[in-house]
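Removed from the display is one protein chain of the complex; every other protein chain stays in position.
Showing subunit A:
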């Protein structure tokens, strides 16, 4: 290991220790390390024997990464990964500092990292990914991805950088087009929904974004994977036409989007494991994955379930409403407009809230709680009250629906705030302390 890398790691470890004392799990240690040795990632991850897998796309990164890591670990691989939400290079470095010696040796055979679209390229410039799993392109309301075309570009360039194999979404034309841009010799594997449920795709994609001339679905072959949900709506099978089907699987996380994520993760796991892939091991691993924090996580509130659902863009909110819409419960919606939420709340008008009409929304909250109530008014959804203070709103919402199942749709910083408060009240693990991770 180069002296510079060693020095960088040492400084990062000090910063990590200091920031832990202050009770924070920030990206600062990663920043310190990266400043001293910008090539630190190449020197640590670049030499892992089974490669570096990047997971990216607008929606479902966190869930898919968690599933893929679980699949690989269940097959006995030692996997390095970055925890939930730290999907920038600094976050990756920060999480590495805890697992690495000063000589830069990481006790892992393979790295699976979740990366934000914009940062995936910065990462790839440091370490060429051997594998990329590319999920979807949707408009994110975050200002830094001003245009969906731009996001598609970023993922295309990530595909171009990948050296061994990519797993692509056959149902997203922005993603499937990437097949034409790969280096020679890079293998393509596809995942998608079974043709019998193609009519459910709109649940996964925001309306009006895809143009009519979107290219036809690519031809899949026997090793590709198709999601086939069962009639009960809870279990599904990953069909492998030329191999052994994986399933039936019942995930802990609900909804079609989670099933698609599991299909994507399974496709990549089969690619990485080859002959070693075991259907029985895979089914058990997928069924044991807990939903990531705030992604449909169920919190036990005095014996009643509270579902915390993160919403961050029109496609995601549409999927969330589709997933939960047929089981209406008392609902709260909390919308903040801090940087991490996306400062523009215009996107709320690209979501249809009609599925909430029957039951209504008990309470809207967050900095933009009034804007949310106004949005609901234009869809004819009754709102019980507006309370912009999140703590007051949460207390009132839980008190008014004691003993009943409840659900909160929330943007990122609202979710962090509410979850902290719920953690204090109901003794949950804090962020970064996922017991099952």
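Heads up, the rule we're going with is that a residue touches a chain if its C-beta (ideal position, glycine included) is under 8 Å from a C-beta of that chain, and two chains touch if they have at least 3 such contacts; residues count from 1.
In this section, contacts and distances are computed from a predicted model.
Comparing "Beta sliding clamp", "Multisubunit sodium/proton antiporter, MrpA subunit (TC 2.A.63.1)", "tRNA threonylcarbamoyladenosine biosynthesis protein TsaE" or "Lipid II isoglutaminyl synthase (glutamine-hydrolyzing) subunit GatD" against the UniProt entry of the hidden chain yields the protein name "Lipid II isoglutaminyl synthase (glutamine-hydrolyzing) subunit GatD".
Across the entire complex, the residue among A:348, A:362, A:398 or A:416 in touch with the chain not shown is A:348. Set against the missing chain, the residues A:2, A:105, A:183 or A:377 yield one that touches it, A:377. When the missing chain is restored to the complex, the residue among A:16, A:43 or A:139 that touches it is A:139. Hidden from this view is one chain, which touches subunit A at 139, 143, 146-149, 208-209, 211, 343-350, 354, 357, 368, 370-371, 373-375, 377-381, 383, 386, 388.
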